[in-house]
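Since the structure comes first, as structure tokens, the remarks are kept for the end.
As you look at this complex, bear in mind that one protein chain is not there, while each of the others sits in place.
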Amino acid sequence: MKPISKLNILIANGVNLDLLGRREPTIYGKHSLADIEDKLRQVSPALATVFALPTVELTFFQSNHEGLFLEEISKSWDAAVINAGAWTHTSLALADRLAAVSLPFVEVHISNLSNREEFRRHSYAARHALGVCYGFGIDSYTAALSGLYAVLAARIQSTIP
Amino acid sequence: MKPISKLNILIANGVNLDLLGRREPTIYGKHSLADIEDKLRQVSPALATVFALPTVELTFFQSNHEGLFLEEISKSWDAAVINAGAWTHTSLALADRLAAVSLPFVEVHISNLSNREEFRRHSYAARHALGVCYGFGIDSYTAALSGLYAVLAARIQSTIP
Amino acid sequence: MKPISKLNILIANGVNLDLLGRREPTIYGKHSLADIEDKLRQVSPALATVFALPTVELTFFQSNHEGLFLEEISKSWDAAVINAGAWTHTSLALADRLAAVSLPFVEVHISNLSNREEFRRHSYAARHALGVCYGFGIDSYTAALSGLYAVLAARIQSTIP
Amino acid sequence: MKPISKLNILIANGVNLDLLGRREPTIYGKHSLADIEDKLRQVSPALATVFALPTVELTFFQSNHEGLFLEEISKSWDAAVINAGAWTHTSLALADRLAAVSLPFVEVHISNLSNREEFRRHSYAARHALGVCYGFGIDSYTAALSGLYAVLAARIQSTIP
Amino acid sequence: MKPISKLNILIANGVNLDLLGRREPTIYGKHSLADIEDKLRQVSPALATVFALPTVELTFFQSNHEGLFLEEISKSWDAAVINAGAWTHTSLALADRLAAVSLPFVEVHISNLSNREEFRRHSYAARHALGVCYGFGIDSYTAALSGLYAVLAARIQSTIP
Amino acid sequence: MKPISKLNILIANGVNLDLLGRREPTIYGKHSLADIEDKLRQVSPALATVFALPTVELTFFQSNHEGLFLEEISKSWDAAVINAGAWTHTSLALADRLAAVSLPFVEVHISNLSNREEFRRHSYAARHALGVCYGFGIDSYTAALSGLYAVLAARIQSTIP
Amino acid sequence: MKPISKLNILIANGVNLDLLGRREPTIYGKHSLADIEDKLRQVSPALATVFALPTVELTFFQSNHEGLFLEEISKSWDAAVINAGAWTHTSLALADRLAAVSLPFVEVHISNLSNREEFRRHSYAARHALGVCYGFGIDSYTAALSGLYAVLAARIQSTIP
Amino acid sequence: MKPISKLNILIANGVNLDLLGRREPTIYGKHSLADIEDKLRQVSPALATVFALPTVELTFFQSNHEGLFLEEISKSWDAAVINAGAWTHTSLALADRLAAVSLPFVEVHISNLSNREEFRRHSYAARHALGVCYGFGIDSYTAALSGLYAVLAARIQSTIP
Amino acid sequence: MKPISKLNILIANGVNLDLLGRREPTIYGKHSLADIEDKLRQVSPALATVFALPTVELTFFQSNHEGLFLEEISKSWDAAVINAGAWTHTSLALADRLAAVSLPFVEVHISNLSNREEFRRHSYAARHALGVCYGFGIDSYTAALSGLYAVLAARIQSTIP
Amino acid sequence: MKPISKLNILIANGVNLDLLGRREPTIYGKHSLADIEDKLRQVSPALATVFALPTVELTFFQSNHEGLFLEEISKSWDAAVINAGAWTHTSLALADRLAAVSLPFVEVHISNLSNREEFRRHSYAARHALGVCYGFGIDSYTAALSGLYAVLAARIQSTIP
Amino acid sequence: MKPISKLNILIANGVNLDLLGRREPTIYGKHSLADIEDKLRQVSPALATVFALPTVELTFFQSNHEGLFLEEISKSWDAAVINAGAWTHTSLALADRLAAVSLPFVEVHISNLSNREEFRRHSYAARHALGVCYGFGIDSYTAALSGLYAVLAARIQSTIP
Partner (left out) sequence: MKPISKLNILIANGVNLDLLGRREPTIYGKHSLADIEDKLRQVSPALATVFALPTVELTFFQSNHEGLFLEEISKSWDAAVINAGAWTHTSLALADRLAAVSLPFVEVHISNLSNREEFRRHSYAARHALGVCYGFGIDSYTAALSGLYAVLAARIQSTIP
């Protein structure tokens, strides 16, 4: 990874995450996507400081249209945090594209998938992920961001002569 | 969760993690358990500040003896970060005890389990976990600590009148 | 369910149902979607009278684009009759959205799925349905409408003091 | 199907349906078999009118004895609505007999089988059915009757020169 | 098949094939979709001559949007060569549409699916295909075109009195 | 692959293919092995010209004796087209030998295996094949030959300085 | 087996075999149970002579009531030919009873079970049978009787000093 | 089946049946192949008389070489009794050839396969058989011959005007 | 549970248990149902005393007719000890009825099911049971009675103010 | 079994049973191991009297260390009641050791395993047990003791001349 | 085993082992069958001396023809070391014959089967083997010979009075 002065990071939410906050609150909590965006924008600079990262710019994206989602993740991001919703378990196309574009990404889920239906325990994309975080509610994104920043920092440091 | 002035958190590593650093470095990396302890002791205060947590005291424990491990996690901890190693996939006893003692814990794995043998994709304990982080190398612990602190902070705040 | 003077009911047909009538007639019959719409518009008022329902307005929708279909079913309908076509068996996203929006719906299939390929016997969404009707040819919609009207009537009556 | 002036239709309920009303009301509702008989006798003439059918005579039968049930369905009925209860999932003998006697029948279940134990999702007889309705509570019978009348009407009309 | 003076043949590439050439070259090779188009346009007339076919016009289409792809294949083509990418293994909708429109098509894959993950060995659509070719790299398309031309020629000849 | 002035290619047909033409014609067509030999001998020079290959000599071999078949494919061929018949699905010995002798070969089947019994969908040898063609009737051999010639031509050209 | 002057043999037919002759004739043929009785009564003496057996008395029994069937086979028969119909595949009770009473019996099926649904390939009772014959149409009974007589003759002869 | 004055029937025994008599006598009995030949030659004329068949000539064949066995069964026999030994469970080639040559045959096994290892319960060829007899010891051949003669007699009689 | 002066307890034995004592004695022992009745009548008063229960009246019932068995267990019993024989593993109807009538019952088996065929390890009814005892021979009933009395005693005592 | 004046019986509780009473009380009840010991010490003499056994001495043992548990059960006990907790489902070592030392033991579980997770339905050791009791809460031990005493009494009586 | 002055031992290598040395050397090593023969002829006398065996004569045999292989192992050998190659996993005929002829044999594989494809982990014949050795490269034969000699020596010694 080449030394970089600013990191462009995509926070991508897939199908049905537009409903967050009004969707089955006993499983997904009462927070909306906007709440997640607020929280990440708030903690991101502090976390970047903890791990001695350069400036980080977060871009938020949500879509229920798989084609649009696939094309968004192929743009030139330095890294991504991705919650693909139900596509996690059914979209081989998404997993193939993530492998194809060699994007460092963290897979995130709000609920504890180990505690739900059997078919939610399989993720096509997870094997291509830099890391996976789930079960913390909206703080799955927080944990993902920390882990991502820590790894990116280590990669940047290892490239400094 | 009652208001608390100091959080006692257990970082428990199970079977074979004493070999870390000399065990299959292409899978588990070149860091030892001591390196993990150093890193967590370093970032923990900063992360606690980010999430506005009270003082946190980390206790590190490793054992290859399942009986000792089971009894250690039953002591009075406020929370735990647990990497149970191979027991993750085979020890129902550990999962049952974690459910029995109602300990908030994050399950952690160094490698990306989704990318390894089929039998490593099942965890008996994960459904009882507060959250799960894996694949970030030793920064799986970092991500876990961040997610844990964020959730604990939210719980503490929700109990303040 | 609050007392209501008019019921807005969506009749939603998913992927490939635009081909009805020219698609494998030995399986799906010779009727087109337009024939179904004609028949339902004809029998609906009579069925509403049989079950003592208020005025019912039927809206017909078909799409081969999953994203559009997902967004259509999230609009403010009182109930729906849904034939998701092949998505029935593959789209967890659709099932999750139906669960999320709490829409009372009847799942409908034209052919007798119990008589076809094994993979057509599983429906992600059916467990969230108010009821399921299949095998009657285009009269699966008729049966579904009757069952839906009977249940809605019972719900309305139980809310009258 | 030859033109007919009166349709003799069997409403057959199998094992344990004698307990309806006092059996697990959260699953099966609070209505008894007698309630179902009352409701069907009430809506049947109206539904027959909607679909322009000749006179329909309904005969109700319930038995916990499989041998008696098998012999009842072999009598000369024009069509049937059958809720076989637990036999649905275990009695190949029933399915074979229904196939053998070529009786047009609708399979009915009160509860939403897609929402229950795995073993209730398989029906030996369903592939021989004219149609299947389930999940509407006692109105599964209503939906079934509507679907059956609509199909019988279409068959009768197609035989009129 | 009626005698025809010009054959309109669709070469349809599905999801992620826009990335060809920059996607995992050890699996998919270094050629882009444009290279495939060039090669097919070059060999097509010669192959048509070998099999004594009339003029053939090739139309190339690629999309990451399943709805658009489904609608494209329903247009009036004489035959098609289809590489559906990841949809091959997950899209029952595509297979159903191919069966519905009765389009003679050859299923093509660049890599040797028998040599990859288990889930890539199943194709929903293949049973409706006129033929299947895979494993030759971009020459899977070449083989497919040859096989298609040979079969079309035989069909045309058998209709000449 | 070293530059070569003549390619010796084996067309090997395994068990039961001696019966072709009188074996289940609805599945395998009415052509005999001799018809296939005639057709391939006819189109081979033209196809070699299309792909700018040197002279190709085709040798035809059929046996119902697995030992003889195994020993034939170990001789010094430049490439092969192999239809192993039922051995495809049951003979690990054949697959092992093909891997052992590093023979570039195309696996061919006359019928569309995706459309037949489940046990015909697995091939032990296919993962060692250069390519696979099936479903085109006897033109599966034609497609295979084209694909093989295209790949061999590319290999030869890449070795010319 | 003690020397015996007359053999009492039960020919027992289970559930749905009362419908034979009018049940799916393409599978079960056009013969009724009475036709089978006639044929067996006719060939039995000749077969007994072929195998040098003493007098054989055949008793025919059919029931759709499992309890009655179980109690009939427990009576004092020397041997039996049993076609249990659908119970073959579902009644563990019948298999257990046959094992319990130590009755030498031949299991018989009219159709070729290897050619039908997967669930008809398993028989609970067959492992307790002296022999099994199926697929010959009504002559499965003939084959069964021959095999039974041959075995009984051998047993009788081996007890003669 | 055309009227015939003499029936040529093959009694074919496959792999390992040369060992009969000295192979695991608790499973296969103490009789050798020669004993079976003696018994069949003795009872065949009597059985032919019982079923009013013309002259029957029995030909015995045994081989451990699958290729030879396959070629023997393709010769011009009127019918066959086949005990393929272990090939029953592993040779798809044999099953395919039996289907290809349209030979009326009875599948025979000496032991009761329902009482042995799971893998012996599957036969590739049985679904193509006219009938199946097993478990009677060497009298499985006797039963098979009776069943075969009865069916052949019925076929012959049905062709007499 | 209301205070009670006499407990009416059903000891119900299902299909084939009439054969006890003459059925496979190496598995089920040499005792008959009458022996079990004698033993239970003898130890019941002493056990009732041990657990300080009121008077207990035992009623014994056996049937091979499932319909009769189902209707017997629906009568007004305070509790039951049930050995359903083979129905344990196949009768969903029995399990459903036991759940429906809310009868406290102990499931009993004479033999050690864990030591027998795989299909005997599943019981439809066991999940509705108060407790399960098996493997003790006829003393499975003794153990069941003790466990039942101990639990009933605890329930009665907990209702005494 | 030799006549004996005193029976030494081990009541062994395995992993996590030290937590009883504070572990998931809705599943395991509110009683502690000490409560179980009190109850068994109280009822044991009375039960011994009911079954006419000699003096019985109960020894209680609990361990979370599998090695210690294995070694304890190998000491010289006359019989044992064993609740192995989670080891029931995962420890082949325990099952092998119980088989090796030929200890008559009853397997006990507090909860109704048939009503819990699928993986709790399998016990490695149960097939070696004299009997199994579960589901009665702490009275599973009571039932086990009764069953054990009854069987031991029968064994002792059968050895008295 | 009768006392013997010379042991005739067959070293039998099955299908494809003629290719050893030029077949996938990373899996099977660089040694040929001749190298194995040389090594075994060299160490055999020394090993025979270590275990105090009489003279041993080794005979080497390889065939790709299953029929020949089956007939070779049926000759009069005192024991055998058998590497059946791919037949290990597919030839029930070989396993049956080995069981039938009661030949003491050691099953040998060059590679570590536990480290390869799933289908290579099953051996039909292994359960009939005296012992199994694999993974040592060509020294699997050495280990096998040692184990065989040790066991034969023990058997011979136990027969000396």
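As written, the chains take the letters A, B, C, D, E, F, G, H, I, J and K, and residue 1 is the first residue of each chain.
Definition applied: contacts are C-beta pairs under 8 Å (C-beta built on N, C-alpha and C of every residue); 3 or more make two chains touch, one makes a residue touch a chain.
Here the structure is a predicted model, which is why all the values come from computation and not from measurement.
Novice: Quick one: jot down which shown chains the absent chain touches.
Specialist: Contacts of the unshown chain, counting the full complex: B, J, K.
Novice: Check each of K:L70, K:A86, K:A100 or K:V132 against the chain that is not shown and name the one that touches it.
Specialist: K:V132
Novice: If I consider the whole complex, including the chain that's not displayed, which of B:W87, B:Y124 or B:Y149 touches that chain?
Specialist: Per the contact definition at the top, the residue touching the missing chain is B:W87.
Novice: Per the definition of touch given earlier, which of J:Q42, J:T59, J:S74 or J:Q157 contacts the omitted chain?
Specialist: J:S74
Novice: Over the whole complex, note the residues of subunit K touching the chain we left out.
Specialist: Residue positions of subunit K that touch the missing chain: 43, 46-47, 49-51, 112, 114-115, 121, 123, 126-127, 129-137, 139-140, 142-147, 150-151, 154.
Novice: Which residues does subunit B use to touch the chain missing from this display?
Specialist: On the subunit B side, contact with the omitted chain comes from 15-16, 19, 22-24, 63-68, 85-87, 89-90, 119.
Novice: Which parts of subunit J are in contact with the chain that was left out?
Specialist: 65-67, 70-71, 74, 90-93, 95-97, 99-101
Please note the rule applied: only the chains that are shown with their structure count from here on.
Novice: Which chains are in contact with both subunit B and subunit E?
Specialist: For subunit B paired with subunit E, the chains in contact with each are A, in label order.
Novice: Looking at C-D, I-J or A-E, which one is a repeat of the A-C interface (more than half the contact pairs shared)?
Specialist: A-E
Novice: Could you put a whole-Å number on the gap between the CA centroids of subunit C and subunit K?
Specialist: Here subunit C and subunit K have centroids separated by 67 Å.
Novice: Quick check: how many Å separate the C-alpha centres of subunit A and subunit B?
Specialist: Each chain reduced to its C-alpha mean, subunit A and subunit B end up 21 Å apart.
Novice: Mind pulling the residue numbers of subunit F that touch at least two other chains?
Specialist: Only 65-66, 90 qualify.
Novice: Spell out all pairs of chains that touch, sorted by label.
Specialist: A-B, A-C, A-E, B-J, C-D, C-E, D-G, D-I, E-F, F-H, F-K, G-H, G-I, H-K, I-J
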